[in-house]
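Of the protein chains in this complex, all but one are displayed in their positions.
For clarity, chains are labelled A and B in written order, and residue numbers in each chain start from 1.
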Amino acid sequence: MAIEGLERILAGHPLFANMAPEFLDTLAGCAKNVRFAAGDYLFHEGDDADHIYLIREGQVSLEISAPGRGSMVFQTVASGSVIGLSWIVPPYRWRFDAHARSDLRVIEFDARCVRGKCDADPVLGYAVLKQIMPVLVERLHDTRVQMLDLYSAGN
Amino acid sequence: MTGAGTPIPVMIDVDGLDALIAALAAEGREVLGPVRRDGALVFEPIGAAGELPRGWVDEQSGGHYRLKKEGTAFFGATNGPQGIKRILHTPHQRLWRTEGSGDATEIIPEPLDDTRRAVIGARACDLAAMAVQDRVLMEGTYGDPHYAARRGSLFVVAVNCTRAADTCFCASMNTGPKATAGYDIALTELEGGRFLAVSGSDAGAAMLSGLPSAPASAAEEAQAEEAIEGARDQQRRIDTDGLPQILKTRPDHPRWSEVASRCLNCANCTMVCPTCFCTTVEEVSSLEGPETERVARWASCFTVDFSHIHGGAVRAGAKSRYRQWLTHKLGTWVDQFGELGCVGCGRCISWCPVGIDITEEAAALRREEG
Partner (left out) sequence: MQAIDSHTDPMVPVIAKVTRVTRDLSDVVTFEMEAEGWRGFAPGQFNMLSVFGVGEIPISISGPQSDSSKIIHTIRDVGPVSHALASLRTGAVLGLRGPYGTPWPVEAAKGRDVVVVAGGLGLAPVRPILYELMENRGDYGKVTLLYGARSPGDILFAEELRQWRSRLDMGVEVTVDRADPSWHGHVGVVTAHLRGADFDPKATTAFICGPEIMMRFTANGLVDLGVAPGDIHLSMERNMQCGIGLCGHCQLGPHFVCKDGPVFDWAVIKPLMRVKEL
């Protein structure tokens, strides 16, 4: 697929909706379109977080496994969102498994490439952080709400 | 009042008062008046003026109530712990009971109280409170028929206050010391066991016309007004101007925490308040059979379980419970019923075991940041 096409796709993704075109241009150089089949793992806990995945279509479950308990899904992520944020902070290692629940179309970034460009151009780096931070804060907030166990009989 | 013009005041004496009590009783009424009981004034059935607490006055201040001998007035003592609310909105009201069980269960509504009553000695603040309770319990979409039945058959003989207790603040609440509505007959006691009587209803006028009386002179009318004027000189007051909005917009004022640290959450203030109307509905089961009954009892927003929802109490802290009570009385009551829920009787001050003073609290909350 042509680079222009990717830029357009990036611009249309909620995560990059507000980003300046020149930054999209720069980031598109690190990106490519990728598909996963239902059941595939995008990555496993402990893997290097060297990719960023923006979901274009499909659903991914974030899981942690334990002996005797199988895979425990703590969150599902769907179209328009980003999978995992560990690629942005050292030691760049995934803390959970990402498991495709359906056939997936994603934009896959080379995280090293993005980090390199962000380090080289702090203005770009800040712009990327500003796009990522709301997702991070929202996930944290949602996790807190989940922990409150709002729907238990006591509430 | 359907009669024409301003009612003409007349003078009655102690014999007239006795005749009034007798005439009310002759109508088949239970006549209630203030009597001394366990060191306080309470409304109880009376048969003659001689049972009234003549020569007694009350001494009230924060956390303090005492009756003492002073003077010779029949109605020298102002308010006891309970006003006339207790007569109309009873502390315990059976609502209904069941008979039979299963398919044969029948619900028997509690009959309305058909006892006709008369109360002698109701004060202006209590009549104002009665009007407030009328609004709550009779004038909404739904009403309390038990209250309405008692209220409808109550004959009210008001007594205008000619002295104020230290805890009174009716003047600033515009509810007293002179009764202006809600009575059939209003009395103002003058020296020597004489009463200036004026009717407030057709029934009152008819009753008065049957009593031994004499026309009131201009001088006697002036004396009565002067005596009432004397009761207007009160130590306490609440500045109600803009107060509802102030209270509603300052839920985090430090004063709430401060007063909560003194408040014992004993609920006394709500039990003596003449406008407090809250009730809790309880189930009373028979030990012998399937029959059961439902009763409504006075409730207090100072108890934790008052606001209980599954999961816990909404107002778990003393601060929020005091805030609810005061903000309701002097704030949100206006939103709900178009008037304040406080009539300035001062009972909550006297009967608070730690002497919390609603007038002081209102003033403190009015000041920014305590």
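In the analysis below, a contact is a pair of C-beta atoms (placed from the backbone, for glycine too) under 8 Å apart; a residue touches a chain by one contact, two chains touch by 3 or more.
None of the values given here were measured: they were computed from a predicted structure.
Novice: Which residue from B:A19, B:L67, B:I120 or B:V136 sits in contact with the chain not drawn here?
Specialist: Counting the whole complex, the residue in contact with the absent chain is B:V136.
Novice: Thinking of the whole complex, not just what is shown, which of A:N18, A:N33 or A:Q146 touches the missing chain?
Specialist: Here the residue in touch with the unshown chain is A:Q146.
Novice: May I ask which residue of B:F43, B:F169 or B:F306 touches the chain that does not appear here?
Specialist: In the complete complex, the chain left out is touched by residue B:F306.
Novice: Decide which residue listed in B:T90, B:T240 or B:Q324 touches the omitted chain of the complex.
Specialist: Of these options, the touching residue for the absent chain is B:Q324.
Novice: State which residues belonging to chain A touch the missing partner chain.
Specialist: 14, 59, 61, 70-76, 78-80, 101, 138, 142, 145-146, 148-153, 155
Novice: Please output the residues of chain B touching the missing chain, sorted low to high.
Specialist: Output for chain B: 95-96, 98, 101-103, 105-107, 109-110, 136-137, 140-146, 248, 251-252, 277-283, 285, 290, 292, 294, 296, 299, 301, 306-310, 314-317, 319-320, 324, 328, 331-332, 335-336.
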